[in-house]
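As you look at this complex, bear in mind that one protein chain is not there, while each of the others sits in place.
As written, the chains take the letters A and B, and residue 1 is the first residue of each chain.
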Amino acid sequence: MLTNEEILRVKDRALAHLRSIYGDDAETIIADRRYGFISGVLKDVVKKPAIERLAWSDKIDRVIVNRWLGIPIFLAVMYGMFQFTFTLSAPLMDWISAGFDFIAARAVGISPDWLGSLIGNGIIGGVGTVLTFVPPIFLLFIAIAVLEDSGYMARAAFVMDRLMHKIGLHGRSFIPMILGFGCNIPAIMATRTIENRRDRLITILINPLMSCGARLPIYILLAGAFFPAYRGLVVFSMYLIGIILAILMALIFRKWLLPGPIGHFVMELPPYRLPTITGVLVHMWERGKHFLIKAGTIIAGVVILVWLLSSMPWGVQYAGPDSWIGYLGRLIAPIFGPCGFGQWQAAVSLFFGLLAKETVVGTMGAIFAVKEGGLGVAIASQLGWTPLIAFSFMVFSLLYVPCVATIATIKAETNSWKWPAFTVGYELVLAWIMATLIYQIGRLLGLG
Amino acid sequence: MTKKLNIALVGNPNSGKTTVFNNLTGTHQYVGNWPGVTVEKKEGTCRYQDYQINVADLPGVYSLTAYSLDEIIARDFIVEEKPDVVVDIVDAGNLERNLYLTIQLLEMGARLIVALNMMDEAGGRGYHIDLEHLSYHLGSPVVPMVASRNRGTQELLGQIAKMAESRVRPSGLRIDYGREVEQEIRKLDDLISQSALSRLYPARWLAVKLLEEDEEITKKFKEGNVD
Partner (left out) sequence: MKALMPLGMARPDEMVSVVVIKAGFGLKKRLADMGLSPGVSLRVIHSQMRGPVIIDLRGSRLALGRGMAQRILVQEA
């Protein structure tokens, strides 16, 4: 019958259309709506008493995976993890940092001068900076190991899956994102749990947008100097911008770079266990050791290079305007003109930031020859920065490139140079565009 | 003069359907086979006022898709035999799951009475169910029962008689499937209304079934069969 054929054709078109919109079979959507209707009716019609008795681990699971409680519980756990990590590590970091400063000061005295400078300023200064991050990173790994061994992580990924699905990511992508707030290196390594190659790649690519701990000194310094009354808010806005852009880039990447359906969520939930100290330490070392080895080798290499550039030509002021790196800085500086900070000091600092983002601040300190306290004033007066420029600079340093160690990690985890290169590329472009937009639009609006 | 009524019992397995059947038919039941298949068919009779009621016990099902023989049998019976009343036995302690079948029956346009069974257990667990509201939302009468103690049987029979007398055609439950899906349903509905199949089944129901890629219904359209 002719009508029947037509009906079937319309049906096929309808199914294809619905599939393209919802990313799911019409059948699933229809079933979903039916359940929704039933839910609605029952909400109005039935009053149930409190949760019924269950086995204790099932009971815990019901709560942790529960639609309404799951996310707040997860946030609380994450908050606790960060508090643990950064509170405990702060004194340790200061101690290590002071230790390296001490050794560096002694080393600079070694003769010949150039050797002293290489070891003191270069290697110990550069590598030492990175090593001061051992405490927070290792503590973070301990916290993660505890959460994983106890079995909680699996439930957390499960809880987050629904939310992540909405932005085109996977439940398992959420944890690396959170870890990225501490340090991008363990975060990217944590993407190993994502089976789907596409999902994993996207998670890795956007991870550097999560503002890592190394960038915090930059924000604190500049926010404190230029936005004294709104310090906290400004720092928070950096994190927020990072998150928003990460979500945006995830959507863009999923659409144009790596299209494809999101992997289905099936996951083994290990039973709840009490983590053992040995187990935790072993896991911590497994991850931490990679950080030390990989970060160490590449950084040592780059540090020496930077030291070379800062010390040549011989006898020049270390990292001064006439050194090679100063020349380099003055060469690059014009690029930052539209962003508002086209000065060689800013360019050089950002360049050093490639090593490790903390060095941006350290470099500025060396250039202006002041300790961090007076740095804000020095920048404001000598470079003529306004709050708008400072904000633009902060956004740039948030976005511009991942540090060398992170680049090395991306290379290791993706097994190619293509992706780290791509990350560097897109981040540079993104950073420049955002900083320029902020500065130019801010100028137009008369914000300074 | 006795009036004859044909009714069918439907519901989830373990909802107490068999007990209700036994309460209604007592010793007046016999077991056979559904034609052409090895699925057991139970039928019986019962008297109420001046009615002689034929009761068909359909296989226990959770849904009316075309995946299992049971579902196909249940569905076909309701559509082809057109019982005067369909009684859906629902486990009050498991409403979410049981209602999934109920709303499919309602979407089909069946003349439905919901028999809310195992009320004692639900009450024991602390549930409180507002029967009037439930009936309002579903657009169908709701009869509370505790079939294991033969409670509610008379009320059920009363409702069955009442529905049989009423000439009102059920309008069929309309669930909003969302704008996109509804648009597609409308398109199909218009075309289906011109097809022969719409004389047997509600057009909207057929449209939804097609979108659900229901094998049986799709096959019927492909073959162009009306029976």
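FYI, contacts are C-beta pairs under 8 Å (C-beta built on N, C-alpha and C of every residue); 3 or more make two chains touch, one makes a residue touch a chain.
A quick note: this is a predicted structure, and the numbers were derived from the prediction, not measured.
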From the list B:Asn94, B:Ser135, B:Gln183 or B:Thr218, which touches the chain that is not on show? B:Asn94
Write down which of B:Tyr48, B:Tyr62 or B:Tyr201 is the residue touching the left-out chain. B:Tyr62
Out of A:Phe138, A:Phe158 or A:Trp385, which is the one that touches the chain we can't see? A:Phe158
Residue positions on subunit A contacting the omitted chain are 24, 27-28, 31-32, 35-36, 38-39, 58, 61-62, 65-67, 154-155, 158, 161, 264-271
It is residues of subunit B that touch the chain not shown, namely 12-13, 39, 59-63, 65, 67-71, 94, 96-97, 100
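Going forward, only the chains that are shown with their structure count from here on.
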So, what's the distance in Å between the C-alpha centres of subunit B and subunit A? 56
Contact residues on subunit B for subunit A in the complex? 95-96, 99-100, 103-104, 125-130, 133-134, 137-138, 175-178, 180-181, 184, 187-188, 191-192, 194-197, 208, 210-213, 218, 221-222, 224
In their complex, what parts of subunit A are in touch with subunit B? 1, 3-4, 6-8, 10-11, 14-15, 17-18, 21-22, 25-27, 29-30, 33-35, 37-39, 41-42, 44-49, 52
